[in-house]
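What you see is the complex with one protein chain gone and the rest in place.
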Amino acid sequence: MNGENISFWEKLGKIDRRWIFLIIGLVVFIPIAFGLRMTVHVSPAVKSAYDTINRLPEGSVVMISIDYDAASMPELQPMLKAILRHCFDKNLKVILINFWPLGLPIGNQGLEEVAKEYGKVYGVDYMNLGYRPGDIAVMLRMGTEIRSVFYGDIKGTPLDSLPMMKNIHNYDDIAVVVGLEAGSMGDYWVQYVNARFKQDLILGVTAVMAAGVYPYLQAGQIKGLIGGLKGAAEYEKLVNHPAFGHIGMASQSWAHVAIILFIILGNIGYFMERRRKRGL
Amino acid sequence: MIEALGIWVAAGLTLAIMSFLYGDNPIYKFAEHLYVGYSAGYWLIYTWHFTIKLMVIQPIAEKQPGAIFLVIPLFFGVLMLTRWFPRIAWISRWSIAFTVGIGAGLTLTGAIHGYIIPQVKATILPLWTGNGFSSFNNLVIVIGVLTTLIYFFFSRPHTGVLGKTSKVGILFIMIAFGASFGYTVMARISLLIGRLDFLWSSILKLVHFF
Amino acid sequence: MILFILFSTITVKAFDTPNDGGGSITIKAYNVPETVKKALVYRKTEGDTTYTLAGVMSILSYRYVDADSTIKNGKPYYYRVDFYFPDTVISVVSDSPGIAYAQWYDKSKTSSLIFLIVFSTLVLVFIQLAKKDPEGLYIRKIPALDAIDEAVGRSTELGKPTFFVHGLLGITDAGTLAALTILRRVAKKVAEYDTPILVTNFDPIVMTASQETVKQAYTEAGRPDAYNEKNIIYLTYEQFGYTAGVDGLMVREKPGAIFLQGYFFAESLILAETGHSVGAIQIAGTTAKEQLPFFVAACDYVLIGEEMLAASSYIGREPVMLGSVKGADWGKAFLMGIIGIGVVLGTVGAILQSAGNGALMNVFEKILAFF
Partner (left out) sequence: MLKKQIPLAITFITGVIIVITFFIPHPPFGRLQQDALTWYSVIFGFTMLLGVDSLVRFHYRKLRRREKGWWFSIIFYGGFLLSFITGVVSEVRFGDAFNINSSFMYFYNTILIPLQSTMFALLAFFIASASYRAFRARNIDATFLLVTAVIVMLGRVPVGYMLWHKLPNLTSWILNVLQLGPMRGIMIGIALGTVAMSLRLILGIERTYLS
C-alpha cells in the first residue's frame, strides 16, 4: 500500500481507539466538573408521580423500597435523593425497606445524607426497616402486620420503641409505596401489593426497564413512573433541586451525539477507502 | 480519618481499573488481582452463609419437614469432592450427571411452559382490529416472528421461497439488534456518569480535607 | 329497604383452589357494588366459636386465596366476608364451606403437555428415521462453526494460545451445555495441533464438566498424555471480577483465537472489545438475546441463539443428532402452523364481528384462553 494515497479520512477510519475513549471521557466529565446543565422537559409519567406525593397531607407515611445494588446506583440513587427531598420538604414520614440485601448500605447512606440536610430525626421522621429474605412472602405479610416480618429496624431496635412507628401496622397506614427497581421486585409490588391491597404505588426503574414497566402506568396499576437518569432529572426539576440528574443529562446528550459523530466519521472513512480501492 | 481512607481507597481503585483503557499496566494488574482474590473469598463466604447455612444446616437443625431429602444433594456434593483423588475422580461424573439431569428437566418444562406457549399465544393476533395503524402493527409483528423462525430452519437448504423469507428474517433480526444496541447506550453512559461523578466529588472532598 | 336488597345480592363462594397441592381455599365474591372500599375475609372451622381474620380481599378481582398454614385437606372451613361501604359494613357468609384437596394433575398445564408430547414424538420419530436412512439428512451451513478449525489453526501458526471463555450461567442452562460441545471440538483441534489452550470458568460445576470434556477430547485426538487439568481454571463467581480477570489474561497471553461461549450479561462487550484489541479471531455464541447485538458488532463470527444449540449436531454430524434437529424443525413448523391458523381465525373473526356476527370471535377467544 502506498502511504501517500491514504487520505485523512481513511486514517480517521483506523484511528487508535484510545482517542475515542478520551473523547467520551471528556464529554461526560466536563459537564460534571463544570456543573453544566441541560434543560429538562418533564414527562407526564414523572409529573404524575410527583403529584401523587405532593397531594399527601403532612405526616403521611411514604415507604421507599430499595430494590437495587451498586450496579444500578448511578440511575436510581438520584431518584431516591430527589424523592426524599420532596418528602422531607413536605414533612412526610419515610420508611425505607430493602429487598436486595446488597442495596442495604446504599439506601441507608442516601437516607442519612438527605435527612441530615433537612435536620430530620431518626425514629421520629424517618426509619429504615432493613432487609428480610422472602420477597413476595414479606410483601404479603406486611399487609396484615409489619411486625410479623420486621421485629426490629435495621439496627435491631424494636419497632415499638420508635415513636413514628406507634400507629403504623400495615399498608392501611402507608400512603404511598415507592419502589426503586433494578430487577423483578417492581412486578411483585404491582402484582401482589397493588392488586391485593389496593396500595398506591410509584415505580422508579432503570432506563433499560422503563419500556417494560410502562404498561402498568397505562393500566393505572401504578400512579407514576420515573425512568432512568432522565426521569431522575425530571423529578429534580419538579422539587426545584437540580442535582445529579441534571448534570447527568448534559453528559448523556453529549455522549450520544459524540457516538453518532463517530459512526458518521467511521462511515465516511469507509466509503473513501472503498472508492479509492475501486478507482485503482 | 477512616472515612478519608475509605474514599482514598475507593477513588484509587476506580482510577486503577480505568487505567486499563490506556493499556495493560501494573496498576490495573494490582486492581485486577485484588478484585479476583477479594471476590473469590467474598463468594466463598456468601455460599457458606446463604447456601450451606440457610439451605442445609438450618433446615436440618430446625427439623423442618422434608429436610431428610437434603441427604440427596449432600451425597452428590460429597461425591463431587472425589475429584481431589485422581484414582476415584471418575465418581464425580455421577454428580455432574445429576446436575445435568436437573438442568435438562427444569429447562425442558420451563422452556415450554414459560416461553413457547405464552410467546406463541401472544403472537396469535388478529390482523384486523378496526384501526388501520394497529392492524398494520399486528401484521408487522406476525411477519417478524414467522420470518425469524424461518431463518432458524436447519434441516433444509435456504433456497427458493425458504431462502427469500429467511433473508427477510435476517433483516428483521438486524433491526432488532440495532434497536437493542441503541437502547442500551443510554444506560451504559449513565454508569460512567455515576463513576466520574463519584471520582470528582471524592477529589473535591479530599481537597477539602487537607 | 332498597339498600338492603342491593347489598343482599352479594354472594360469597368458598371452594378448593384448583390445580394445587392442597392446603388452600379460594374465596370469591359476586355482584359486589363498586362503592366497596375494603373487604376483609374471616375464617371459622369445626370447633371454633368465632371467626378469625384470614386476610384482605382484593377489590379488583374480589378473590382471596386462603393458604394459611393451619388449613388441612378434607376439613370444612366456613368463611365470612365483611364489605366496608363508606357508611356501613355488610357481612356475607359463604353459602357452603370450602374444603381443600390436593390434585394429581394440573389442568392449567394441558397445553404444555400436548406440546411436549407432539414435540418429543416428532424428535423421536425423526431419530428413528435417521437411523434407518442416514443418507438424506441435511443441515444448513453455520459459518461460525466452520470457522472453529480455521481459528485454532491460525492461532497455532502464530504460536499463540487459544482461549475458551465460558458464560455466566451454570450447567442447568442449555447454552452452557452447548458451549461444552463446542469446547470439545475446540479442544480436539487444539490437541491435534498441539497448541496451548486456556479455559476460564465462572461456575465451578461448569469447570468440572469442562475438565471432563477437554480430557475426553484429548483422548479422542490420541494425546491423553498432553491433557493438563491446570489449563481449565475457575476465576471468581463475581460478574465483573471474572471480566477483569479474563481481560487481564487476554492482554497478557495475547491469544490468537478466542471463543466466548455461553450465557453472558453486560460483560459481553467488555470481553469482546478487549479480545478484538489483542488481535484475536473471535467466535462468540450465546442464547442471551440482549447481548447478541454486541457480539455481532465486535466479533468475527457469532452463533445466534438457536444456532448455538444446534452446534452439537452440526459438529458431530451423527445421524441420530441430525434426526433430532429435523424433528425440532418439524416442531417449529407445527408452531408456525398454529400461529398461522390462529391469525387467520382471529382476523376473519374480527371482520365478521365488525359485521355483526361474533360467533367466530368467541371461538377464537376460547382457543386463546385454553393456551
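Each chain carries a letter (A, B and C) given by its place in the written order, and its residues are counted from 1.
What we mean here is this: a contact is a pair of C-beta atoms (placed from the backbone, for glycine too) under 8 Å apart; a residue touches a chain by one contact, two chains touch by 3 or more.
Here the structure is a predicted model, which means the values were calculated and not measured.
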Touching residue (missing chain; options C:94, C:287 or C:347): C:287
Touching residue (missing chain; options B:61, B:175 or B:206): B:175
Positions on subunit A contacted by the hidden chain, ascending: 17, 20-21, 24-25, 28, 38-41, 70-71, 73-74, 101-102, 104-105, 108, 130, 154-155, 207, 211, 230, 249, 252-253, 255-260, 262-263, 265-267, 270-271
Subunit C residues that touch the omitted chain in the full complex: 19-22, 102-106, 109, 113, 116, 119-120, 123, 127, 170, 172, 174, 177-178, 180-181, 183-184, 201, 203-205, 207-209, 212-213, 216, 230, 232-241, 243-244, 252, 266, 269-270, 272-273, 276, 287, 289, 292-294, 296-298, 304-306, 308-310, 312, 320-321, 324-325, 327-328, 331-332, 335
Positions on subunit B contacted by the hidden chain, ascending: 6, 9-11, 13-14, 17-18, 20-21, 29-31, 33-45, 47-49, 51-52, 55-56, 66, 69-70, 72-74, 76-78, 80-81, 83-84, 90, 93-109, 111-113, 115-116, 119-120, 122-123, 137, 140-149, 151-152, 169-186, 188-189, 191-192, 194-195, 198
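We take it that only the chains that are shown with their structure count from here on.
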From subunit B, the most remote chain by mean C-alpha position: A
Chain whose averaged C-alpha position falls nearest the assembly-wide average: B
For subunit A paired with subunit B, centre-to-centre distance based on mean C-alpha positions, whole Å: 21
Whole-Å gap between the CA centroids of subunit B and subunit C: 13
Per-residue multi-chain contacts in subunit B, two or more chains: 184
Residues within subunit A bordering two or more other chains: none
Complex contact set, residues of subunit A against subunit C: 17, 143-144, 195-198
Subunit B-touching residues of subunit C, taken from the complex the two chains share: 109, 111-112, 115-116, 119, 137-140, 170-174, 177, 205, 208-209, 211-212, 235-238, 240-241, 244-245, 247-248, 251-252, 289-290, 292-294, 296-297, 304-307, 310, 313-314, 322, 325-326, 328-329, 332, 335-336, 338-340, 342-343, 346-347, 349-351, 354, 364, 368, 371
Subunit A contact footprint on subunit B (complex, rising order): 21-22, 54, 183-187, 189-197, 200
